[in-house]
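Note that one protein chain is taken out, while the other chains of the complex remain in position.
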Amino acid sequence: MTLTVTDLAITRGGIPVLEGLSFTLPPGKALILRGPNGIGKTTLLRTLAGLQPPLTGRIDGAEDQIAYASHSDGLKPTLTVTENLSFWAAVFGTKDIQPALDAFALNELSDRHAGNLSAGQKRRLGLARMLVTGRPIWMLDEPTVSLDKNAVQMFADAVRAHLGQGGSALIATHIDLGLDGEVLDVGPNKAKPKPIDDFDGGFL
Amino acid sequence: MIALLLRDLKLAFRAGGGFGLGLAFFLIVTVLVPFSVGPQSSLLSTIAPGVLWLGALLACLLSLDRLLALDWEDGSLDLLATAPLPLEAVVTIKALAHWLTTGLPLVLAAPFLGVLLNLPAPGFAWLVISLLIGTPAMSVIGTFGAALTVGLKRGGLLLSLLVLPLYVPTLIFGAEVARRGATGMETQTPLLMLAGITAATVALLPFASAAVLRINLR
Partner (left out) sequence: MSIAAKANALWEYANPRKFLATSERVLPFFWITSGACLVVGLVWGFFFTPDDYKQGSTVKIIYLHVPAALMAINCWLMMLATSLVWLVRRHHVSALAARAAAPIGIVMTLIALATGAIWGQPMWGTWWAWDPRLTSFLILFLFYLGYVALWEAIEDSDTAADLTSVLCLVGSVFAILSRYAVNFWNQGLHQGASVMRAGAITGTDTEEKVSNIYFYPLLLCIVGFVLLFIALVLYRTGTEIRARRIKALLTRERVNG
């Protein structure tokens, strides 16, 4: 499934942040999203995930193909690691959570409550969720926050395996994961300040 | 969908899930009523159906601000919105889970609290029936209110302000059934109206709830 973005413009809080953004993400490839803080990387990922409408432009191939991981992991502290993962597996209609536990070395923690995990362990659990979605296009927003070197390697391996199975990934990160993929610097697409619709434009 | 329901039930029953808080609140309100109006049993038995309905309604209201806010805070709501489940189903399941953990226990506890307030004997069955039919509407309407206020800090008070006027028809017909039942009057008309309101809200309001949730997630 190839994700194609054509001439996309997006807004945050009523202000355009990026415009004229075009790229394609073919199967088996990763795309690393770079750009200074506040440029709109999170907004871009949320828009691609379908959580907010784009201002202009087209997004093709995204519908029902995307697994999205935001800054927060969507974990319930009073559920165990297994219960948290099984829930998301059931929501996405997959059954087997064992590969996800293996990939992020969560087997030993599987009966612990998510609330008792360390920040890095929680993050690993959040990333393991991507594996149980069974969706081909991963979208990750700063996935390596609070991960140690070892865990970063685990994550990079998981992404590589995912790409090897014909999946693709769009990752907003500033560290080098050693993945086979291009870097998309969104900085040059920074939108010029302007009104987002005729209403505000009527005054300016 | 069943997974979401089971998860919500599990969360409610685990530590800090808040199960039983509404029930305890219902009990306390009922106990406080005789302290405020006096212990004459004739007076208490007159006002018992209405007081129990109001108590159940307030107990229902109590847990609404956690209904979606917790999933909002930990990011689950974003992830659920990108999951294969339609948001309409998500809010319906959430309302169902709220009813099972809050509404249904209130229905079951109401007759025991009725004893405390000298509810006349014929009133018990009608109280339970009216609450059983009315509480699902309260959960569904409450979910709509929770969806409206989900992104707001200090949304709890606003939630009450928005939801309570919407509870008026349910309260009027529900309490009317209980009151008429307690005095041996005919209950068919208000009962049918109550059932109609519940059926309509359960069928239609989740669409509005999902729509406002989508707006709030933007």
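Should a chain be cited, it is by its letter among A and B, assigned in written order, with residues numbered from 1 in that chain.
Just so it is clear, a contact is a pair of C-beta atoms (placed from the backbone, for glycine too) under 8 Å apart; a residue touches a chain by one contact, two chains touch by 3 or more.
Just so we're clear, the structure is a prediction, and the values are computed from it rather than from any experiment.
When the omitted chain is restored, the residue from B:Leu5, B:Leu104, B:Ile172 or B:Ala195 that touches it is B:Ile172.
When the omitted chain is restored, the residue from B:Leu70, B:Leu116 or B:Leu164 that touches it is B:Leu164. Residue B:Met193 is the one among B:Ile47, B:Leu70 or B:Met193 that touches the chain not shown.
For chain A, the list of residues touching the undisplayed chain reads 13-15, 193, 195, 197-200, 202-204. Where chain B meets the missing chain, the touching residues are 144, 148-149, 152, 155, 158, 161-162, 164-166, 168-169, 172-173, 176, 189-190, 193, 197, 205, 208, 211-212, 215-216, 218.
Here, only the chains that are shown with their structure count from here on.
Rounded to whole angstrom, the centroid-to-centroid distance between chain A and chain B, based on C-alpha atoms, equals 37 Å. Only residues 2-4, 7, 10-11, 14-17, 71, 73-76, 78-85, 217-218 of chain B touch chain A when the two sit together in their complex. Listed in rising order, the residues of chain A touching chain B in the complex are 46, 49-53, 64, 66-68, 70-76, 78-79, 83, 86-88, 90-93, 129.
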